[in-house]
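What follows is a short report on a single structure.
One protein chain is absent from this view; the other protein chains keep their places.
Our next item is chain A:
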């Protein structure tokens, strides 16, 4: 049956269009219930005995939620307890229109077999389709469609079960809708009412989202915030340049301050400072907001005060005083920044937040404040009756809304992640907070894995170079299971050397566009945490089929050079190949073979050849101005049983490390050149921009304090002056300088060659660079493999590979994932460091001053690669006399002057006073400054450390 749907639409140009769509109605849409005999559904989704214990409905029933219930209570619907739900097409369409993430979640729920969610296409069903009537708004029409569908189900099921007990229950929070549904004889409840009636699942109630319209309006009618402007006003305001649109970034250190980054081109102001709760006006980190600029007289400078929102109670007053603190800053007109206020929110970017509950002082209260782990997120008020159970637990909370008369946003409990401080929980938290996708791979993804047992086929042998006879070996850190590179070196009859780098051929297994490829592209990188690895590709590939383990035949992508003994490349050759690695060595093992003069087998000879060439290559590279930088990296020795860190040491670099690195760099550069030559518009490359000169200020000042001058005009000059800066009886000085130099650098990024013109890699002093050598753990390398395979006619191309805009979008995701992975890694190290010190108690260590600040010094402990801050200002105690000289920079505390690079002694301990933000605390023991330093622990080992407040 054919109907037509007619509607009028306004076009962007301002015209009005009448649009007519054909709409077909069918009579073969089944109800999806197991009970039904009439419908010829082959695999009914809805169960016959749909039992859930409820006070209100003692009979088996199916639920039909309306749009608002799905939108607001998706957390509830996702709970495994809630099953046998009919999701109407009307609801789906409305949800899709209003929130893409929730649409995705409800779709996922429908796909999950155990949930028994059934999507009923009522809009195309002959008996449930309704046309919009005169005078009916779109919403009313949809509500009516939902009621009609619910009514149809009621009648249909009653007929099928001969008046049996199976019923449908409509869930709606709309009062008018509920009344009308009751008039039609439907069973209808409010969502809250229904969830509260469920027996034995009280925790679900906490996950109910608060409804802002009803009595849940917390606190009086006092308006704390100015009203947000409606979207239409905001849009016209932005068009007329009265308002600016940008992304809001809350300050990490000061909850009353934030910055909006304006992302419009041609705008001379690209940052707007916001100060004070009123001006922040309920913006939450990452929201897209509209801001209005203040006139110049009201511009202020960002305050340097650290403020944490830690008032214990839920009071909405008492803010004025703190805000005053902000204002009393001395004003220098040069540091004033454009200041403004938020007038409206264009798009909320809320996600569920991890954090902890701060229990209300009143014991029986059900309203509590939740403190997110991320300091940039305001505290959230939630309602729960299980507060006592949640204290000390890491929980997840979603924001529902932020009414203008509430100091804090309102939210609801989503899930409990586990005990705070627990290793599993904390890892989960840091993965969630850094947006690292870490769910197990879905069935769809796994279905694209090769079937086991897998072996190399005849066809593979035909199209690939057979390099199985070569003496290939791999060198990796101990315990590495995802080996993606192997090397060989042999003498050629003409006296030259043949060097080969063999990289796991991941792109053979991951074909473009399938679910496996999409998942890998979205993950972007494997994330290595302490004692845990979050794979980019399923384990079968990462640790088995792609991993170039010894004595198995593996597919590889080889880059083979012919070199003379001065490491000059005579010929470069790329080929897909089959290899059989003869040995998987660790760096230490390889080093031992090279050093042991008694060993003379093929592998050792090969390694020696490689090592020799690598040294020459490195020399050449450094000659060109490549930087050798340093950052203190630590490695934990884990207890094999408990996986607790038992020892901690900085990573040691052996010659073999740099040997492997050298050939990887060479392969990457060779490949980068090749793919750029062949695809100048769409090659995926990596660049490292040279830092702006101002970045080096701190390094130059620091070196000057020891009478060295650092030249930063070029990478070469910088490398040379770093090499020259050594002090005889202070060997660590040079490392410290290099650590500082590392901090001055820019972030290296992926980009698409067609979208950029500056390809230079500053740190490696190479005009072009890419990533080719780790396809198991980086998606960028997979793309590079595909490009190279096309370039050598070993594989076919596909449209997305040649589309520079798609390529560029991919690069953005990869850059984001890499950054987040790095942060997650650091957070994991920090957490394990805390665990380590928790077990150790208080330790006395030697360290160096890395930075001098106005009220603190930052100290690096070389032994642990640990950085910590010693503050000289206390909240409760009178501060010692401080005088800061920004030229040195030096800080004079009482009588003692601290210089950068000074050697000090500190005690290290774990400060667990705030479970959420545990931190390593350092206290000065040497030099001794009365009133500031603490006695060394040896002098009174058993005495409990007096709590030293910051």
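As a convention for this text, a residue touches a chain if its C-beta (ideal position, glycine included) is under 8 Å from a C-beta of that chain, and two chains touch if they have at least 3 such contacts; residues count from 1.
By our rule, contacts and distances are computed from a predicted model.
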The chain dropped from view, which UniProt name applies: "Structural constituent of ribosome", "Acyl-CoA N-acyltransferase", "Exosome component 7" or "Melanocortin 2 receptor accessory protein 2b"?
"Exosome component 7"
Filtering A:138, A:231, A:570 or A:717 for touch with the omitted chain leaves A:138
For the chain not shown, which residue from A:240, A:455 or A:694 touches it across the whole complex?
A:240
Over the whole complex, note the residues of chain A touching the chain we left out.
4, 6-10, 14-16, 18-20, 132-138, 233, 236, 239-240, 242
